[in-house]
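Up next is subunit A:
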Amino acid sequence: MDTNTNFTLAIEDLTVSFDGFKAVDALNFYLDKNELHVVIGPNGAGKTTVLDLICGKTKSTEGSIKFLNKELTKMAEHEIVRAGVGRKFQTPSIYENLSVLENLEISYPYGRGVYGSLTFKRNKTVLDKIHEIAKQIMLDDALDTEAGLLSHGQKQWLEIGMLLIQDPQLLMLDEPVAGMSVKEREQTAELLNKISEGRSVLVIEHDMEFVERIADKVTVLHQGKILATGDMETVQNDPKVIEVYLGH
Partner candidate 1 sequence: MKYFRTKIKGLMALPAAILLSTSCFAATPSTADINTTGLAITDDTVTVGILHSLTGTMAISETGAQEAEKLAISQINEMGGILGRKIEIVQEDGASDWPTFAEKSRKLLVRDKVAAVFGAWTSASRKAVLPVFEKENGLLYYPTFYEGLEQSKNVIYTGQEATQQILDGLNWVAKEKKAKTFYLIGSDYIWPRTSMKIARKHIENVLGGKVVGEEYKPLGDTQFGSVINKIRLKKPDVIYAAVVGGSNVAWFKQLKAAGITAKKQTLLTISVTEDEVLGIGGENLEGFYSIMKYFQSQDNENNKAFVKAFKEMWGEDSVIGDVTQAAYLGPWLWKAAVEKAGSFDVDKVVKASEEGEIELKTAPEGYVKLHPNHHLWSVARVGEWKKDGQATVVYESGLIEPNPFPEGYQ
Partner candidate 2 sequence: MNFVYEKLMGGKQGLLGFVLLAALILVIMPMFFDIFRLNLIGKYLTYAFAAVSLVLLWGYGGILSLGQGVFFGLGGYGMAMFLKLEASSPENTKIQSTPGIPDFMDWNQITELPWFWVPFESFTLTIIAILTLPALFAYIIGKAMFTRRVGGVYFAIITQVIAVILTILIVGQQGFTGGINGITDLRTLNGWDITSDSAKYFFYFLNAGLLLTVIVISRFILTSKFGSLLLAMRDKEDRVRFSGYDVAHFKIFIFSFAAMISAIGGAMFTLQVGFMSPSFVGIVPSIEMVIFAAVGGRISLIGAVYGTLMINAGKTAFSESFPELWLFLMGGLFISVVMFFPNGLAGLWNDYAPRVFPFLKEKAKTKDVPPVVTDETGKGTV
């Protein structure tokens, strides 16, 4: 069927089941261009699974995921990345043995083939880009530091930077401020607001204060289904949401 849309991301009837357990159940979800959308929900709601499905880590049982009208469900992970989807994991996933500079260099979207990587040269274009990104993520002083020595917050930023250097159209962040100090949270919020210009951002987060601060739109996920969606206020006042979060 031809269902081209103007959305950056259009998820329709997405279902995945693990041995009969439906972690995501007939999910419909749309993400606009330049939108910063936060997904919240209790543990086990299927938030991370949705990200896994989008970036290809988990294969869906049914349904479609369209990114800029391109069907992602049949694509391999690296193809999805190359199409313009970047994903940050829940725990910082960086190369601890390499320096910050090398971490960014590896993520630089050039020389991605076997031959390309053998002949890749660290030229001025590359270095300029690395410096630019490092500045954005507040690590421009730490370029030669081994990534393993960074603070937890800095590691989160580095991973964001590794995505930014690829200039993705869709950026997905899984709990970007988990384990951060108050100051770091503020800085991260600023960072997110800055980088969401010109691209769509999908964030999973628990910290409501932080969510309130960054979100254009919020979706509440519960048992693999959408409970509510809208701006922060609407969602907060939704009786179903209150039931799930406070009730029982």
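Observations on the model:
Quick note on the criterion: a contact is a pair of C-beta atoms (placed from the backbone, for glycine too) under 8 Å apart; a residue touches a chain by one contact, two chains touch by 3 or more; residues count from 1.
On the choice of candidates, all candidates are chains of the complex that A comes from, given by their letters.
Keep in mind the model is a prediction, meaning the values are calculated, not measured.
Of 1 or 2, just one candidate touches subunit A in this complex, namely 2. Across the complex, candidate 2 is touched by residues 55, 57, 76-78, 81-82, 86-87, 89, 93-99, 102, 105-107, 109, 111-114, 117-120, 146, 162, 166 of subunit A.
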